[in-house]
Each structure stands twice: as structure tokens, then as C-alpha cells.
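Have a look at the structure that comes next, please.
Just one protein chain is left out here, and the rest sit where they should.
What follows is chain A.
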Amino acid sequence: MNLEDLYRLLRNGHVEAQGIIDTVPDPLLVLDQNLCVRTASRAFFTFFKVDRDETIGQHIYDLGDRQWDIPELRRLLEEVIPKSTAVVDYEVEHDFPSIGRRTMLVSARRLFHPDNNSRTLLLSIVDATERRQHEAEKDVLLGELRHRMKNLLGLVQAIARQTTAAGRSGEEYRDAFLGRFNALVQAHEAAYAQEGEADLQEVLERTLEPYSAGPTGVLVESGPAVPLASKQIMTLSLILHELATNAIKYGALSIPEGQVRVRWAVAEASAPHLRLVWQESGGPAVAPPASSGFGTQLIEFAVSRELGGRVELNYQPAGLVVEIVAPLGSVS
């Protein structure tokens, strides 16, 4: 083997070694025992926007306007590494002049050498900024999900606690509770299934569909289009469930001949108002209840708090007439 062959062999070896380093996508630095840069990878130059001449041979702290002179990194290199063979994913958060604030995971390993205990270090730098942001966003999302779940459980607790138990059998309580629970589930479904809005007609028909079988039952008359927000859909579904349950127990839906007509109009006065009427007929003679139960309170509360309107329950001899008047548009 002549000198030229030997040179070519060595050169090929070197080119291949450098090629391996330059192929690794994360920035790499090889530091000598004095923490001066012996080699840097292509990824290092591109990522930190520096060139070869201002990097090789420099002390790591002097690199790029001393942007690597970071207290955390100093501690890592001067205190942690001498006592251990490798440090993996040491988190360094720093404002880099060229690329802004970043979270870097720095790993340092003694360079492997078969003969001796090398004091050369291989430093790899992984930019974890985006990963950290994703993790933070995920945490926020999970927190919000947890919050909503607990809120939903709070709603279930509220109806469980307020559904009358006194004077009822276990079965009766269970049925009354599950009736409201299902209304809550359906109201939730209706409100959030189709992102955003639904029309009043659609909400009425869907919610009252179980009671609308046959010629009698609930009849939803046609009316003007009224777009509803998810919160309003939820509230209205719960109100309708209370009205229907009440009609089945005491009102027009307690006998086959009874009927409920639901109609509405929009009054374009100074501010548009919805006027929704639930009218029962053909049922047994009705009288106002002695005390207002949770159902009635729920309706009154829901209309005033959630819809910002008012409700009147008229126990007329021919049947209950419920009139809900609520402003449109500005409802929260």
C-alpha cells in the first residue's frame, strides 16, 4: 500500500464518520476535555444559524455571542458530567439570540473509545419546544375535560337530590330520576351533537317525538325559523321533558283522548321575542297543584335564568296552558 492509498483510506474513513454525524437530524457537538468544540454536525450549523469557522475550536461558552453560556448548562458540564458517564435529556430553557426562546434537551456522553476512558464529550441537543407546547396544551385540554366531567356529574347529582323521594316507592323514585337523567343526556346530546345551532322546530319535534305517536299526543305546529344556541337547546329540552312528564302524570297525556299543541311566534317589537305556547286539551279537569314541585321550579328557574324570559302556567279547566316569553338573540 502506497501513501496515496493510505491517505485515501483514511480520508474515506473520516468522510464516512463525518457523514454519520451530519446525517443525525439533531444538532451534535463533540467537545474536548476543555469544552472546546472539535466537531459540530451540519444540523448544529443550520439549526443555530452559525457557520463552521465561528464554531470549530471555540470554547462552548464563547460560541455565537456567548449564547451557550447558560448557567444550567454550565452546571451540567462542570458539575454533573465529570461525576457521571452520561447525562440524558437535561432540560435547558434559554433565549437564543438567533432563534428565540427554546426548550432544549441536552444529552452528554463520554465519547466511546475502546482503549481509554475518553474525556471527549458528545453533546446532542434536541429542540423540545414544540413537544413541550403540545404537552402543555394537552394538559390544559385534559384539565378542561376533567372539569366538564365533574360539572356533568354535578348536574346528575342535582337531579338525583331534587327528584322527590318522600312518599314514593323505590321504583317510582328510580323512574322519575331516570326520566330526568335521560332528558339530561338527550338535552346534552341535542345541544352538543351538531356543533352550534339548531332550529326551534327541530328541537321541539325531536324532544317531543316520543310523545307524538298517533293522532293525539303532542302536536308541534309549524312556525317561523328560530335558531337556537347549544345552551338554549339544552334548557328548552329539559323544560319540555318536565312539561311532557307532568302531562303524562296529571294532564292531557294521562288519557288517550288528550292532546297537547305546541306553537310559537316571534314578536318583532323593539327587540325580537319568542312566544312559545304549550296548550293541553281533552285531559282531565285540572287544578293548580297545592305546592310547586321541583319540576315547576325547574321550568320557572330555567326560563328566567337561562332564557332570560318569563313563564306563566295557567291551570285552566280545559287544560294547562304554559306560555314562555323570552328575548331572542341576546340570550346568553
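Rule of thumb we're sticking to: contacts are C-beta pairs under 8 Å (C-beta built on N, C-alpha and C of every residue); 3 or more make two chains touch, one makes a residue touch a chain; residues count from 1.
Methods note: contacts and distances are computed from a predicted model.
**Q** From the list "DNA ligase (ATP)", "Response regulator receiver protein", "Sugar ABC transporter ATP-binding protein" or "Peptidase", give the UniProt name belonging to the chain omitted from this structure.
**A** Its record in UniProt gives the absent chain the protein name "Response regulator receiver protein".
**Q** Which one, A:105, A:155, A:248 or A:277, makes contact with the chain that was left out?
**A** Reading the full complex, the residue touching the unseen chain is A:155.
**Q** Which of A:41, A:124, A:186 or A:235 sits in contact with the chain that's absent?
**A** For the chain that is not drawn, the touching residue is A:235.
**Q** Out of A:147, A:174 or A:310, point to the residue that touches the absent chain in the complete complex.
**A** Once the missing chain is taken into account, the touching residue is A:147.
**Q** Given the contact definition stated above, which residue among A:18, A:84 or A:297 touches the chain not shown here?
**A** Candidates A:18, A:84 or A:297; residue touching the omitted chain: A:297.
**Q** Could I get the residues of chain A that touch the absent chain, sorted low to high?
**A** Touching the missing chain: residues 143, 146-151, 153-159, 161-162, 235, 238, 294, 297-298, 301-302, 305-306, 332.
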